[in-house]
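A single protein chain has been removed from this complex, and every other one stays in its place.
This part shows chain A:
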Amino acid sequence: MSLWVDKHRPRDLMKLDYHKDQAIRLKSLVQQSDFPHLLVYGPSGAGKKTRIMCLLRELYGSGAERLRQETMHFTTPSNKKIEIMTVSSNYHIEVNPTDVGIHDRVVIMDLVKNVAQTHQIDSSGQREFKVVILNEVDDLTKDAQHALRRTMEKYVATCRLILIANSISRVIPAIRSRCLTIRVPAPTESEIANVLHIVCKKEGLSLPTELAMRIAKSSDRNLRRALLMCEASKVQQYPFTADQKVPEPDWQIFIKDTARMALSEQSPKKLGEVRQKLYELIIHGIPPDIIFAGLLKELVRNCDMSMKCQIASHAAQFEHRMRLGNKPIFHLEAFVAKFMAIYKKFMEDSLGDVF
């Protein structure tokens, strides 16, 4: 039995639940004779992948859905062997080049070359190109992105690229200008609630409107998370009640706890405890930038405006340094320490005014 997220994923462009005009445009794009490279961007859980799979189905028919996993091997110029997982069908291959860290350039160049050099066996009834899907393009190294731009032009006859990114700020303009960019905004809360209703109806469950709204609200406009939450609350308690507790992701609660600790007392001892918590978060694989954003959001909650500004500017500074450095814990801890210093000074000043 699969999760609802996979089970009820739309398989046809026309059956998508939101951004319908965009779906129509994509459909008309497929019907034209030429198909450009695409750059699809949007926050996670907005439905980028769903749209791309629908698009592939539209291009190649249901054959594009028969997927298999393979491990591919590459050799870097420095003779290091690297391997990477790929998911492919007869018509496309999907890969996540950032898995191999700084060697992503080799993967991109070799993979695209491999794919582009083999033609479709029977090109009469089908498209004459294959599709390469690259995930997380915004996290590619600059080297890899530059390599991509030449590759894109060179092999345009036999292969098309579909690039997926969370935001295009970090994609170099040269790539942006070579692709047709497609923005996929996150669904609004009412759209999410609507989808939840549809899914529950398909499952034969009755979902109170109020609960659907609450799940939508706490999902941060992430449809995948909303569906998972909905399924989790069904496991917890069914039939649904309108005031049922919506399970929150553990790590969010954990970050809130951590922030509360920093607020409760400002001392080196407490800082040590906070460090333990931060370590635990990192060990469990929560990305440091999410920890940063979560901490900032919680910490500034009861500060006045000038303090908020100070804290936000320090957060931005430490987060930037974290990107340049390679140990996130230093910068997370530095931020908490800085916050404690500011907060303590503020408290002492205001107490001083009272007496």
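To be clear about the criterion, a residue touches a chain if its C-beta (ideal position, glycine included) is under 8 Å from a C-beta of that chain, and two chains touch if they have at least 3 such contacts; residues count from 1.
Convention: contacts and distances are computed from a predicted model.
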Hidden chain of the complex, named as in its UniProt record, picked from "Os04g0643000 protein", "Phospholipid phosphatase-related protein type 3", "AAA+ ATPase domain-containing protein" or "Cyclin-like domain-containing protein": "AAA+ ATPase domain-containing protein"
From A:M72, A:A293 or A:I342, residue that would touch the chain that is not displayed: A:A293
Of A:I84, A:I168, A:L211 or A:C230, the residue in touch with the unshown chain: A:I168
Residue in contact with the excluded chain [from A:R57, A:H103 or A:R221]: A:R221
Touch with the omitted chain, as defined above, among A:H8, A:R176, A:H197 or A:K270: A:R176
Touch with the omitted chain, as defined above, among A:Q32, A:S264 or A:N326: A:Q32
Sole contact to the chain not displayed, among A:A23, A:I84, A:I133 or A:A147: A:A147
Hidden partner chain, residues of chain A it touches: 25, 28-29, 32-34, 36, 41-43, 46, 146-147, 149-151, 153, 157, 167-170, 176-177, 180-181, 183-186, 221, 289, 292-293, 296-297, 300, 305-306, 308-309, 312-313, 315-317, 319-320, 323-324
